[in-house]
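With one protein chain removed, the remaining protein chains of the complex are shown where they sit.
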Amino acid sequence: MTAFEPRDPLWEERVRRSFARQPFMGHLGASLSHLAPGEVDIEMPHRSELTQQHGFFHAGSTTSIADSAAGYAALSLYPAGTGVLSTEFKINLLNPGKGEKLVARGRVIKPGRTLTICRSDVYGVTGDREIHVATGLFSMICLEGVED
Amino acid sequence: MTAFEPRDPLWEERVRRSFARQPFMGHLGASLSHLAPGEVDIEMPHRSELTQQHGFFHAGSTTSIADSAAGYAALSLYPAGTGVLSTEFKINLLNPGKGEKLVARGRVIKPGRTLTICRSDVYGVTGDREIHVATGLFSMICLEGVED
Amino acid sequence: MTAFEPRDPLWEERVRRSFARQPFMGHLGASLSHLAPGEVDIEMPHRSELTQQHGFFHAGSTTSIADSAAGYAALSLYPAGTGVLSTEFKINLLNPGKGEKLVARGRVIKPGRTLTICRSDVYGVTGDREIHVATGLFSMICLEGVED
Partner (left out) sequence: MTAFEPRDPLWEERVRRSFARQPFMGHLGASLSHLAPGEVDIEMPHRSELTQQHGFFHAGSTTSIADSAAGYAALSLYPAGTGVLSTEFKINLLNPGKGEKLVARGRVIKPGRTLTICRSDVYGVTGDREIHVATGLFSMICLEGVED
C-alpha cells in the first residue's frame, strides 16, 4: 500500500463534516473510527433494527457502511471544491454478519482525477476477535463544483 | 423472461412472513409491493433518514432494498425447509437516487439448486414518472435446514 | 429499451474499423454480427483453442467477447474524436459455455458523457437452440482526444 498525499489540507475536517451530514449513517448508528489519507474506518454497533430474518446484520446494512467507508477514503484525497458519488460496487459476503459491532475499512487502491477505485473490508468484532464478513471493490467518481 | 414454477405451494405466505421478520426492512420503512414466482418488488418512501450528504437516497439504502428484492425473488422458488442468503452482488448506480419513493424490482435470471442468479433494478418514482436509479446482479445461495 | 441517437453520423464505419484493429478479436476468431446505435453483437465459433479443461468455452474467452460487445455498443454512441476503454465489469456465468458458437449481445443501459453503463449477455448457440451462458454489467469510459 502506497502512502497518499491529500490535495486538500483541510481533508480531515471535510470528511468529518460530510459524514455528519449523511442522515443515513446516523439512522444506522454508524460512526467514524479511523481517518488517514486514503483510509477511513466506520463502526456500527449491533442493534436488532439492522438485522435480517436470521438475526445477522442485513447485507444491506453491512454494505452501507462498506460503501460510506470507501467513499470517504476517496474523498480524503479529493481537491477542495469537489464531491464524491458511488458509481458502482461489488461485494462478496464471506461470513454471516455476526458480532458486537461491524467495522468497515475503506482503502483507496488507485486514486484518479475522475474515478478513484477503493476496496472495503467489513469485519464482525466481538471482544478482540474479528471475523471477515465482507470484501468489496468500489468505483467513486469525483464531481466538480459540488460541495462535500 | 421464462415463467417459473414455485416448488413450495406456500411460497407467497413464506416470502411475506420472512420479509416481516427482517427488522432492517422495517427500519428503512420498506414494504412488499409485488409478488409472483421469481419476482418481488419492494417500495421505500422518501425520508430524510435514508439520504446521504447531497439529499439523495444513500447508495446503501438503495442497495438494501435491491438486495432484499433479489433475495425474496430467489426464495419464492426455493423448496420448503430452505433459507436464502446473499453471497455476492454488484450494483451500478445509474442516476442520483431521487423521487417520492424508490421501487426495487428483483427478478430471477437463473434458478439453481445451490445458486440462484437474480437481477434487481431500482427506480425513483415521482407521480407516474420513473427514473432508473440502479441495476444490479445478485447471487443467492440456498441453505438446507434453515427455516425462512 | 429506449432508442438511442448516435452523435457521430459515421458511427457504424467507426465501430467496424476499430473492431478490425483489435488483434485479440481476430486471435479468438470473433466477428461482428449485429450493429445498431447502442447495440453490438459479436460471434465466436467453437474451436478447441478457446476452451478450458472440461472442453467448455473458457470463462476468459466468453468474457472477452462480452466485454468487446459492450465496449462497441458504448462507442456507437460516442461523439467523433473519442475512444472507449473498459473501466470495470462483472459477469455471472450461468451455464457451461457450450455450443457451435457463442454470441455476445452488448446493449447500452445508460449513456453518459464520462461513463456509459452496458450489459452484455452471452448465449451458446447450437442450430436454432440458445443457452444463456453469461450475463454481465460493464462500465465504459469515454476518452477525449483518442482516435478509435
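Labels for the chains are A, B and C, by order of writing; each one numbers its residues from 1.
Simple rule for what comes next: contacts are C-beta pairs under 8 Å (C-beta built on N, C-alpha and C of every residue); 3 or more make two chains touch, one makes a residue touch a chain.
Being a predicted model, the structure only gives us computed values, none of them experimental.
Undergrad: Can you pull out the displayed chains that the omitted chain is in contact with?
TA: It touches the following shown chains in the full complex: A, B, C.
Undergrad: From the list C:36, C:93 or C:131, pick the residue that touches the absent chain.
TA: Looking across C:36, C:93 or C:131, the contact with the absent chain belongs to C:93.
Undergrad: So one chain is hidden, and I want to know which residue out of C:31, C:52, C:82 or C:114 touches that hidden chain in the complete assembly.
TA: Considering all chains, including the one not shown, the answer is C:52.
Undergrad: If the hidden chain were put back, which residues of subunit A would touch it?
TA: Touching the chain left out of view, subunit A contributes residues 90, 92, 94-95, 109-110, 117, 119, 132, 135-137, 139.
Undergrad: Please identify, in ascending order, the residues of subunit C that touch the omitted chain?
TA: Residues of subunit C in touch with the missing chain: 18-19, 21-28, 48-54, 58-61, 63-65, 67-68, 71, 83, 85-93, 96, 146, 148.
Undergrad: Identify the residues of subunit B touching the omitted chain, counting contacts across the whole complex.
TA: Touch set of subunit B with respect to the missing chain: 87-88, 90, 114-115, 117, 137, 139, 141.
In this text, only the chains that are shown with their structure count from here on.
Undergrad: Any idea how many Å lie between the Cα centroids of subunit A and subunit B?
TA: 23
Undergrad: What is the distance in Å between the mean C-alpha positions of subunit B and subunit C?
TA: 28
Undergrad: Quick one: subunit A and subunit C, Cα centre-to-centre, how many Å?
TA: The computed centroid separation for subunit A versus subunit C comes out at 33 Å.
Undergrad: Going through subunit C residue by residue, note those that touch at least 2 other chains and give them in order.
TA: In subunit C, the residues touching two or more other chains are 90, 117, 137, 139.
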